[in-house]
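Yeah, one chain of the complex is gone here, protein chain that is, but the others are all in their spots.
Residue numbering begins at 1 within each chain, and the chains themselves are lettered A, B and C in the order written.
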Amino acid sequence: MSHAIRPTWVHATILGTFCAGFGIALALTDDITKAPIKERALEDKMNSLGQVIPRSIHDNNPVTDTVKLPNPKVGGHGAPAETEIYRATKDGKIVAVAYEYMASGGYGGPIRLMLGIAPDGKLLGVRVISHKETPGLGDKIEAAKNEWITRFTGLSLGNPPAEKWKVKKDGGQFDQFSGATITPRAVVGGIRQGLEFFATNSSRMMEKK
Amino acid sequence: MSIVIDKSGPFTHGPNNVSRTMFTVLAALAPATLYNLWLFGLPAIFLFIVTMAACAVCEAACVRIGGGNPDRALGDGSVAITGWLLALSLPPWAPWWVAVVASVFAVCLAKHAFGGLGQNVFNPAMVGRVVVLVSFPLQMTSFVTPKPLFTPGSPSLAEAFNITFGRGFSLDGISTASPLGFIKTELSKGNPVSQSIASVPSIGDMMIGFHPGSMGETAVPLILLGGLFLMWRKIISWHIPVSMLATLFLMGTLFNALDPARHAGGMFHLLSGASFLGAFFIATDYVTSPVSKSAQLAFGIGIGLLTWIIRTYAGYPEGVAFAVLLMNALTPILDQHFRPRVFGRTRKGEPLPVRGDK
Amino acid sequence: MSASYGRIVKDGLWENNGVLCMLLGMCPTMAMTGTGTNGLGMGLATAVVMAASNLMVAMFRNYVTHEVRIPVYILIVAANVTFVDLAMNAWMHELYKVLGLFIPLIVSNCLPLARLEAFAAKEPVLPSLVDGTFMGLGFTFALTVIGLVREAIGQGTLFADAALLLGPWAKVMEMRIMPGDWGILVLILPPGGFLIAGLLVVAKRMIDLASGKEIKMAGAHSV
Partner (left out) sequence: MKLFPILGGIHPEYRKELTSEKAIVALPVPKTLYLPLQQHMGAPASTTVNAGDLVKKGQLLAKAQGAISAAVHAPTSGRIAAITEMTAPHPSGLPTLTIMLDSDGKDEWAEPMPAINDPFAAAPAEIKARVAEAGIVGMGGATFPSAVKLGLGGQHKLEILLLNGAECEPYLTCDDRVMREHAAEVVDGARIMAHALGAPKVIIAVEDNKPQAIETLRAVAASQPNVDVVGVPVQYPMGAERHLTQAVTGRETPARKLTADVGVVVHNVATARAVHQAVRLGRPLLSRVVTVSGGAVAEPKNIEVPLGTRVSELLDFCGGVSKEAKRIISGGPMMGQPLPSLDVAVVKGTSGILALTQRETNEHASSPCIRCGSCVTYCPCGLVPVEMAAYIRNDKLDLAAKIGVQDCVSCGSCSYICPSHIPLVHYFNYAKGKIAALDRERRKNEQTKALVEAHNARLERQAQAKREAAAKAKAAKEAAEAAAAAQAQPNSAGGANA
């Protein structure tokens, strides 16, 4: 394959033209997809909130109604300084709040939980957002793999009593799964602390904007 | 009289051969194995038989597919070592299919896919163990406290059969963590090592094997005895075991001194887990370890270091198998870098300078 | 070099298969074949990028000087990848959540670039489009098979979550062939990717050997 040697400006012009052309095309595509992508991101958030707060009980979009509280120290490990509290309202009245809580003590590091809590302190739902537990052992905390995590729905700090907020091996009431104690122990502890966080901060979570 | 002149000398040959070497290793393993089979009872015996048989079948099948002679391949004893070490590195009450899957991966994949005896890069037994450890973490981390044969707690024949071959047998009620696992769990609960170490079996109990663990992880003195026997028979040299154990001990002691709440001591690291089995019988595997002595030292140090790191920071409580496999991958490089000095040459391979005035 | 369309199709799908023969694009092959669905999705995304890139390069080949061709190729591949990335994010969001992280990696996949240089830069538009498409489909085929094997042995399912990729009708493809507990987990973890990819390379060569074909093996370049 032979090719003539051309002056540099020829190459530069060619490259420049292509860059410009594709730049414009990309800008156009970005413009077209911007709105749908934003919508999807919102949907994602709503979906994950929807798992811990039933859609039927509220009529707002909790993603847009938030307050920020300082993150409790526990759980540490790179958690942001503030926790975003999502609030679900019906007819303007708060019917549930949801927030992320970092459970410490997992086998592979902290476990991110999403808790949905009714104003009376009752759990509407809990989900694990992300974790690094041993595949096949600890990952049964995912709702997709096991229904274990759904058993917390309806419980609160007083129910069961504080000394029973433990896995069975530690004398509490929650099952651990066979072969793995550490992960459920961390999750149970995390949920309990998450509820305590609600108990101490509920007024600030509920206050009107 | 048929006189042959087909090759160069020498025309006398030492008495050793491959199968003699292999069977010496098995002999060295025998006391610890017998003791452990007694310690963990009938299920352990079943599992041992299953593992050995599965490995032998895999070997015969692979050799036959490759067009070789299965009898000769089985006769050299290498697969017996693989099966034996594999059995020793499984929890004694693991179900049969764990052993079978491990055997298939060990023999077919780690050994024969690489070209058979002498060609494999990774230690077959450890590949088998790691595959099942990663695949079946539940079964692979369910240990039982020793229940010696002929003692009241030992399972009967029927029970033992159910443990090894039964489906859905649950160890939940009786399973416990190995000392390494226990320390790790306690640490994750926020209990410092300095406190939890008080609850693990005493050094004495650890020595005689009365603690939960894989078969080969217990009975340290007998393993040590076997290792010394191998050194005496010149099957292995001291380089890998000593450098590995010394590194592990030093790391343990050093970090324990720096932060006793976070790190277990050197003695604990030495006596728990597969430290001794790994040092004397697994890391020293001929095929997958370096050939020159200085490279072997580096290899041992690497395993010791990685074992300590994995035990301390990684997701699994025991790291010998992973450490060995990782260093296996480095073996060719170590061999390249640590060649012995050639007679009459400098380390760089230049001829030595002639002494000026002499 | 001018080949018949039949030849191009056959080369792309099997004989000169990007993964099984040329060992190109190993990065997505390892990362994205945990399930058949992931493999299929990643493969299709790559195929779209490849077809579009081949087409564009063949169109512009006479206007690109030799010296700047590589930057231009990369520009074209990168632009196409970004189109796919944005489009998927907007309109195939569920799959995007699975593959999203890996879509940008198509840029660093050697296979599209290799085909641009080896084929599209020299051939007319239509054959280039066919080559890109079928090389991409061959890639898809390999990734899907690897994904299916890993999925089947690793977690006991076939085409799990295919409905997310292909729409609700694909529910019929989703199958469970054995209880999840039986899975050999190591196969859906990264080592399993190497293992199955290696075994498939062997399988392809054995099939070729059995049918008496000459083995093609174009060295090992990979990303």
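Please note the rule applied: a contact is a pair of C-beta atoms (placed from the backbone, for glycine too) under 8 Å apart; a residue touches a chain by one contact, two chains touch by 3 or more.
The structure displayed is predicted, hence computed values, not measured ones.
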Inset, instruction - Taking the whole complex into account, name the chains on display that the unshown chain touches. - result: B
Inset, instruction - Return the single residue from B:26, B:246, B:287 or B:330 that touches the missing chain. - result: B:287
Legend entry - Contacting the left-out chain in the complete assembly, out of B:67, B:152, B:204 or B:349: B:349
Inset, instruction - Pick out which of B:59, B:76 or B:318 touches the chain that's been left out of the picture. - result: B:76
Inset, instruction - Using the definition of touch stated at the top, determine which of B:15, B:67, B:190 or B:204 touches the missing chain. - result: B:15
Inset, instruction - For chain B, enumerate the residues touching the unshown chain of the complex. - result: 1-5, 7-18, 20-21, 76, 78, 116-119, 237, 286-293, 296, 335, 339-345, 349, 351-355, 358
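Simple rule for what comes next: only the chains that are shown with their structure count from here on.
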Legend entry - Farthest chain (mean CA position) relative to chain C: B
Inset, instruction - List the centre-to-centre spacing of chain A and chain C in whole Å, with centres computed as mean CA coordinates. - result: 32
Legend entry - Contacts with two or more other chains, residues of chain A listed in rising order: 135-136
Inset, instruction - Give me the residues of chain C that touch two or more other chains. - result: 183, 185, 189
Legend entry - Residues of chain A that touch chain B when the two form their complex: 105-108, 132, 134-137, 178-182, 185-186
Inset, instruction - Show which residues of chain B lie in contact with chain A when the two form their complex. - result: 134-139, 141-142, 170-172, 175, 185, 188-190, 315
Legend entry - Interface residues, chain B side, partner chain C - complex: 101, 109, 113, 130-131, 134-137
